[in-house]
Structures are given as structure tokens and as C-alpha cells.
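All protein chains but one are shown in place.
Presenting chain A:
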Amino acid sequence: MSETQSNRRLVGKLVLTVFGMFGFGFLMVPLYDVMCDALGINGKTSGTAYQQEVEQIDSSRTLRVQFVATRAEGMSWDFGPEAEQLSLHPGETREMLFLAHNPTDRPMVAQAIPSVSPSIAAAYFHKTECFCFTQQVLQPGESVEMPVRFIVDPAVPAQVKHLTLAYTLFDVSERMPDKLAAAQAQAH
């Protein structure tokens, strides 16, 4: 094999590696989500409703679940839970209402992002229904009550006695032009 040929082959392989690693960088994005989902890292909870039935209620344990509502920068809605906390037994299905109000004079689209801490408990926090699964559209001055229904899995580690479910509400009007246009059409 001549020198030019072997150079060409080697460079071909190396360039392929470079593109492979560029792709790998992007592959880390779904990989990260899968890892977070599987291991409950980072307080991430599932983005879809929990389907399985949890039958056993472990009435020997009582957990405290605290609710926190935060508005992201630039978000003008009023947003908060109906109660600051509640107590439950693992396996019980409970519900909490969050109230949102759009005080502005324009229709807006919002998205709530949940996070559970301690992060070790995130994998055991099942939401059967959540306003965070979809975007919320509010007309000017409109208010809404948004439910979240959840079960804390009886398998939650014994050291977890207190969980915090935190929502951050983002203004996604610009990111969701379709929904915004529909809401504007409705307003007129």
C-alpha cells in the first residue's frame, strides 16, 4: 500500500470517528433522559400519566408532601397550590389543586415543569393526572384550577419521610404559536 493510500484510509477512519463523536454528543440527550427516567436522577418525574394500579396502602407509614410553586423569569401569572402540604400513606391516591390566574390583557400559554426532591424519591412519585402533561391556555383575566393526582409508591425508601413537589411555571406563548393563535381567535 502506498503512502498516499494508507494516509487516505487512515484519515477516512479518523474523520468517521469525528462525525461519530459529534453524533454521540447529540445521542447523550436521549441517553440522559432515559437514564434520568430509569434511575430517578435529578428529580425528574415521568411526563406521562401513571397507568399501573397500586393496590396496597401502607398505612404504617405517613409521609408529608409539600408543594412549591415558582414562576419562571418573565412569567406574570399568579400561581400557587391550594394548600402548602398534605400527609398521606404510601399507595394512597391523593389530589392537590393548583390555582393559576392570568392578570394580563392578552391570552397566554404556560407550561409547568415538575421536580421532586429528594431526587431519590422521584422514581417513586407517580402522577396519574397532572396539569403539567399539557400546556395551559388562559384568556386575559381568566383563572383556572388545575389538579394533580398522585401516588407515592409503597416501595419508596424508608429514609424518605418528606417529599417536595415543586412546579416552575414558564411562559411558552412564543414557543407555541399555534395554541396562542387559537386562544387569540377565541378571545375575539
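Throughout what follows, a residue touches a chain if its C-beta (ideal position, glycine included) is under 8 Å from a C-beta of that chain, and two chains touch if they have at least 3 such contacts; residues count from 1.
Everything that follows uses one rule, which is that contacts and distances are computed from a predicted model.
Its UniProt record calls the unshown chain "Cytochrome c oxidase subunit 1", which is the correct pick from "MaoC family dehydratase", "Xanthine dehydrogenase, molybdenum binding subunit apoprotein", "Cytochrome c oxidase subunit 1" or "ABC transporter permease". When the omitted chain is restored, the residue from A:15, A:49 or A:181 that touches it is A:15.
Counting the whole complex, the residues of chain A in touch with the unshown chain are 3, 6-7, 10-11, 14-15, 17-26, 28-29, 32, 36, 39-44, 47, 72, 111, 113, 117, 119-120, 168, 170-172, 175.
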